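Removed: one protein chain of the complex. Kept in place: all other protein chains.
Order of writing sets the labels: A, B and C. Residues in every chain begin at 1.
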Amino acid sequence: MSEQISVADFAARARGWLPDYLPAADPAAAQFFLTATGSSDVEDLARIQTCRALQRKLHDGGFAGICVPPEYGGQGLTPAHQAAFNRELRGYDYPAEIQASTFIPAMALLLEFGTEEQKLRHIPAMLRGEEIWIQFLSEPGSGSDAASAVTTATREGDQWVLNGSKIWTTAGWYGDWAICLARTNWDAEKHRGLTVFTFPMSTPGIEVRRIELVNGSREFCQEYLTDVVVSDADRLGEVDAGWDVVTRWLYHERTIAGGSKYVTGQGNQSTEGPYEAAVMAALAREHGTWDEPRTQELIGEARVLGLVRSALVQSVTRKMADGALPHHAAAILRLFSGMATTRRASIAYELAGERGVAWDPADRTDAQVALGYVVRQAACIGGGTTEMARNVISERLLGMPRERRADSEAFRDVPRGPGTSRSR
Amino acid sequence: MSEQISVADFAARARGWLPDYLPAADPAAAQFFLTATGSSDVEDLARIQTCRALQRKLHDGGFAGICVPPEYGGQGLTPAHQAAFNRELRGYDYPAEIQASTFIPAMALLLEFGTEEQKLRHIPAMLRGEEIWIQFLSEPGSGSDAASAVTTATREGDQWVLNGSKIWTTAGWYGDWAICLARTNWDAEKHRGLTVFTFPMSTPGIEVRRIELVNGSREFCQEYLTDVVVSDADRLGEVDAGWDVVTRWLYHERTIAGGSKYVTGQGNQSTEGPYEAAVMAALAREHGTWDEPRTQELIGEARVLGLVRSALVQSVTRKMADGALPHHAAAILRLFSGMATTRRASIAYELAGERGVAWDPADRTDAQVALGYVVRQAACIGGGTTEMARNVISERLLGMPRERRADSEAFRDVPRGPGTSRSR
Amino acid sequence: MFTLTADQELFEATTAQFLAAHYGSERIRQMRYAPAFEPEIWQRGAELGWTSLLAAEADGGGSISGNGLLDLLVVAFHFGRHAAPGPLLGTNVVALALGRWGSAAQRQGPLAGILSGVGVAAWAGPVGQAARVQVDDTGEHLVLNGAVACVDGAADAHHLVVSAEIDQSITQYLVPLVSPGISLSPLEGLDLTRRFHRVTFTNVRLPTGARLGAPGEGSAQDAELLDVMAVLQAGEIAGAMHRAFEITLQWTLDRYSFGRPLASYQEIKHRVADLRMHLEASEAAAARAARAVGERAPDASTWAAAAKAYTGRHGPEMIQDCIQLHGGIGVTFEHDLHLFLRRAVTDAQLYGTPESASRRVAQLIETPESLVAAR
Partner (left out) sequence: MFTLTADQELFEATTAQFLAAHYGSERIRQMRYAPAFEPEIWQRGAELGWTSLLAAEADGGGSISGNGLLDLLVVAFHFGRHAAPGPLLGTNVVALALGRWGSAAQRQGPLAGILSGVGVAAWAGPVGQAARVQVDDTGEHLVLNGAVACVDGAADAHHLVVSAEIDQSITQYLVPLVSPGISLSPLEGLDLTRRFHRVTFTNVRLPTGARLGAPGEGSAQDAELLDVMAVLQAGEIAGAMHRAFEITLQWTLDRYSFGRPLASYQEIKHRVADLRMHLEASEAAAARAARAVGERAPDASTWAAAAKAYTGRHGPEMIQDCIQLHGGIGVTFEHDLHLFLRRAVTDAQLYGTPESASRRVAQLIETPESLVAAR
């Protein structure tokens, strides 16, 4: 591309292209974020196939990888172009479900740390919807401390042999490639003995188990790696310097909510479901409780939390962009979101009364309220716990003293609890 | 006393004596515990004079110091006798306001640590209402950490010279004698350089300042000690072994609520004032809000907290007596009480609406609600903070690891904050 | 736990062992799609005493301590600790009703059946989702029409106690669930082993002997049963809290983060202290309420509602915080915590929410004369 197309022209081109190539979005397909989808595995897999096809259409139309260099199959344009496309995309169905993980962090990390060969091999395939990537980061024992990974990679000539377990992966049961953090040196301090690898999910030795959440969701998986052999050519970044990659990995993860330049669209279609104040009000009218002042107080509170959250996101995002607040201030948003969602789950449950524990099978809203209440704390756990957000706010934003750490020696010697041996 | 009088006979004797010697209690004099008394200093001092006279009557009638040995002016009887007398005392006015401080901890500590001379000098005078004692324990900088006292006593021959400041004393502006914790050795670990002294409040160099709380109460004082000279004969316990005394001091303080054998009566007359659910209900009826379900919900919640507190006190007290719970379980009661009182203060304030911030001067209940809300946290601070109670519950009762301490070196070298010099 | 007599302690140990042997958490999880009522186990529970504590000795029952509700509270507590299945609440409430108000025939037949563990009963107690049952008295027969929105354990029960109205007078009836015209339609529910149904009555003919207690006394009887139910629910919630607390305290000791156990982090220590306080307070409230209701004290209803309000509000919240302290594993189906949350919220919300229990406490406040005069 010799002369870069203007944002306005690019948006106009998208406006012309979209009606002919992408179907309209189906509002009924929007999912309530706190309860099970209710869709079957077969339906979920069919949707993933649709996403791959939609991604291919974007690619062929010149709208995939808008900020990715042309040599890797992208358009070589700017975040403003991506933002303009996202605006035009509203109302259309698009491959929302395969944006996270594949494009950030996986593609972003390949761009930053990958060899030329790795970039050429994977990025065009990602942009064509041919490679869906999975993040092998969390482990059953690692909790909020990603650097405490114990999945181990042992070098054997030009290959590495991986053993261990990963958890909380989405797409684990249908993805194509994994990007995986593993420990390569047990004698170094814990951040200095880690390395990142990539490998296809078809590699022998990977066992995938679906995890059921208390609300019936089977979105997450746990994987067991047994003597999984990975070529050294598939290593991402330097040996024992994996924490450099993870730092960027976590950075890209945080940008999911805030609109990464590598992500198409404005997030998965989701709805606040029964936490939408208008839904609460409609239900209260249906059940004849709307006229009680307390009902209105609770519904008003739910709406206030939603409104204040939007004002807060806008304000803090702007302050971070201005430099008025450091990027750690994003932890305020995470904390508020967790608090607001759990409170709204409790309000919906209080309003439902006994329908929140025993309900007519025909009433799916009651079911959502009930299951939403049981899985409520997921809103304060997933994507980094609210406890970690409070640590970040107090230590990083406010400069209060850091917690004492007991893990600065060789990782082999760091206490990991009565159930684990200190060294391997 | 050759043969000890039976509890029943003692109670019968009290029943016969009381009507002739003690006036009936005035229920209207009961004070709401969270707001200012509204009484003037002159009235308060007159009441203290009345208390001294009533104490003298108890003494002359043979009912003072029921568990104190006869050689110090007491009756040499048992806690059961004291308990029986307390039961008989109900409905009579008695010197409730001078029991705490003077009898516990001061008299109790004199009995445990005093020389024979000290006991003979003070205890009979206390029992006759002639000596009211003050506790010089807390300091402006010590917070929850009594052992960090920096008021210093320097030996000069047979005398000690004290300098420093004490705070949160009750009776500071009219008491007769003080019992005072001071640092006598800055080079020892902080618990090992403390000594306890006693001295009359008439000693030169003591300046007393009344503290006003946000609710208008002037119950507490702060004292400044400047070159206060104390005879070594008035030292209580061994030099540098003051922490042994303080351990018992704190123990006796805790028994105030639970009925110490050295305390007459069942505590100061107090009322829950506007936090009494019946008062809340009457107010709601007066203001026409009783029929709102939310009003009843809040008033019910206030009553539930009162009821559960009484059930909890009964249950935990019994379990501690049985040995089913260690004495540290008393921290559960302290925590619950703080939580329940602050919540009830908030409920009363929510029910009052705008009357909780601007009220008709004729309506003293509104004033109590408003001032009670502003001073609300006193219920979670006074008598040991709820934070300290949570430390005790987690560390002592549940065996969770103790907090790291940074004060185990010589006290001179313990960090005390940017505003204080590390050593003197 | 509660302060018990030696006899109660023995009884508690037996019940706890029995429940632990049969209802481990894996078993509870397996039961979510299976029938949750196991008659053999229930009958063995009856042999342990689970069904007879609220009945008089003359009827074949008898308490351990003199206050059968205090004894039964121990069973409810352990049902909560195991999120155990079985018609414990409904059957005992009906046993109390039959013993207190039942005719000789009702006591000799259905009540005896319940005590033996062979008979199972359910109570269509007053719930918020109002649905009225009407009764027609033909002289020879009683005919019931209407519906009750939510009944716990109706599908497994032989008898149902239900209040029905005629000419604005409400009376209780003991209805065999096999009676023609009764239909059950299943609800979904959070508790993995409790089954709820909407019960519809369409021209259900009953003999006049089906009346339970005096005509017009239905609401008063329901109110008494509601107090008993509230105490048992509070006991189950306290048990669920106890188990959740136990699991969580151990987790904080075993789980390490940044080289230290979670239990060494002060923020976590203080939260655990709060949990411990709510647990102790819930146990105390449930026991105090069982004492008052079991003794039919004048303030029985106040204590029952207070125990329900306190445990119903703080129990589920406390277990939610236990889940939070576990992180991701805490919201998985394979973990145990949600079993206790499901049990606690089910008890909290049914037969009166914590909010309605609070209102009931307020409505029972007596205004002292002094206040009336003073204002």
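Structural remarks
Just so it is clear, a residue touches a chain if its C-beta (ideal position, glycine included) is under 8 Å from a C-beta of that chain, and two chains touch if they have at least 3 such contacts.
Please read these numbers as outputs of a predicted model, since none were measured by experiment.
Checked against the full complex, the candidates A:196, A:279, A:357 or A:414 give a single residue touching the omitted chain, namely A:279. Interface note for the absent chain: among B:119, B:235 or B:376, the touching residue is B:376. Shown as candidates are B:211, B:239, B:278 or B:324; the residue that touches the absent chain is B:211. The chain not displayed touches subunit C at residues 265-267, 269-270. For subunit A, the residues touching the chain absent from view are 27, 277-279, 281-283, 286, 293, 295-301, 303-304, 307-308, 311-312, 314-316, 318-319, 322, 324, 329, 331-332, 335-336, 339, 387, 389-391, 393-395, 397-398, 400-401, 403. Touch with the hidden chain on the side of subunit B covers residues 138, 140, 143-145, 148, 167-168, 211-216, 342, 349-350, 353-361, 367, 370-371, 373-378, 380-382, 385-387, 390, 403-408, 414-420.
Operating definition for what follows: only the chains that are shown with their structure count from here on.
Subunit A and subunit B have centres, each the mean of its CA atoms, that are 55 Å apart. One finds 42 Å separating the Cα centroids of subunit A and subunit C. Put simply, the C-alpha centre of subunit B and that of subunit C have 43 angstrom between them.
Among all residues of subunit A, those that touch two or more other chains are 404.
For subunit C, the set of residues touching two or more other chains reads 253, 261, 355.
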